[in-house]
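Yeah, one chain of the complex is gone here, protein chain that is, but the others are all in their spots.
What follows is chain A.
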Amino acid sequence: MYGFLIAVGVLLLLSLIWMVYRIQTLVSVVKGSDKKIASSSNKVNAILFIVFLLGAGILMFWYSIKEFDNYNLPLASEHGAVTDNLFWITMAVTGVVFIITHILLFIFPYKYQYKESRKATFYPDNNKLEVIWTIVPAIVLAILVIGGWKAWSDITAPAPENAHVVEIMGYQFAWEIRYPGVDNVLGDHDYRLINEVNNPSGVDFSDKNSFDDFTSPVMVLPKGEPVLLKIRARDVLHSVFAPHMRLKMDAVPGMPTRFWFTPTKTTAEMRQELGDDEFVYEIACTEICGRGHFSMRREIRVVEPAEYQEWLKEQKPYIVNDPTLVENVSSELKELADITISEYK
């Protein structure tokens, strides 16, 4: 019954529109306005451009200012300050161009709308103008690019020697985090060694560097010290995205990638600054990877360096939690492994 009523309503509405359409067609035939070069609609359209310019302009400024704190993400990394700066400089430059060109684009239609008495100006070219508006954008763009290029070179430069190494591996549909332990060197890995029960990231335990490697459900990082993320993927492409760190890098099966950065604010500091006790830094996936693409969440917890060292000490390596991992290694290594295990007990 409900559906029937809606159908009738829609039908009535459509027939109403139809009648209005027919009537206006007939009226325009009677008035002979369909024979004119530009009908009275010309003026209406010209005015609408101005209305649109004002309406859209006001809406844009109002929303951009009102919502600034919402869409402007808090920032917590050193290089992020540089890229954010570039972003807002670019915003200022393009914003000015955007506004000027749109004012011209919508005012011209109003100002130069058709008049039978007037003739358009025959103005086919002006090489001087063309040169000017080739060179000026070229210079402006060059300045923007050079800023971007410098920032990009710094960001992608090799990580400092003292950077804390953390491995993050994407798989359907989560991240696996591995720390290198005391030696700050990650053990080898091989995808053929992956075992979902006790070795999800395929760590090669015949490499003694892996003895002190450990995993953590949360990525804990020290504030103010460089961190090198070693990024890889197990099955399909993923992409590590830490929005507050202004960090993004694809995780590619078969090709390790990296990204280094320096966190500038602890989670606690950020909570205080935002007045939000629930705030956490997050990692998301930004490369389509299948059904659970939207749910690959990991938390980053940034702490003071001292607290970080404390935390490191509390962590237990893979082989301590599961000594069977080193069951099959050579006897020499087994001895070494046993020493490591006993140290932690």
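One rule holds in what follows: a residue touches a chain if its C-beta (ideal position, glycine included) is under 8 Å from a C-beta of that chain, and two chains touch if they have at least 3 such contacts; residues count from 1.
Assume contacts and distances are computed from a predicted model.
Engineer: UniProt protein name for the omitted subunit, picking from "Membrane protein", "Oxidoreductase", "Autoinducer 2 import system permease protein LsrC" or "Cbb3-type cytochrome c oxidase subunit I"?
Structural biologist: "Cbb3-type cytochrome c oxidase subunit I"
Engineer: Sort through A:184, A:216 or A:257 and give me the one touching the missing partner chain.
Structural biologist: Touching the chain that is not displayed is residue A:257.
Engineer: Which one, A:7, A:182, A:288 or A:339, makes contact with the chain that was left out?
Structural biologist: Result: among the candidates, A:288 touches the missing chain.
Engineer: Can you list, in ascending order, the chain A residues touching the missing chain?
Structural biologist: The list for chain A reads 21, 24-25, 28, 34, 37-39, 41-42, 44-46, 48-49, 52, 56, 60, 63-64, 67, 70-73, 80, 82-84, 86-87, 90-91, 93-94, 97-98, 101-102, 104-106, 108-109, 112-115, 118-126, 129-130, 133-134, 137-138, 141-142, 144-145, 147-149, 151-153, 155-156, 171-172, 191-192, 194, 196, 202, 231, 234-237, 239, 241, 243-244, 246-250, 252-255, 257, 278-280, 282, 284-295, 297.
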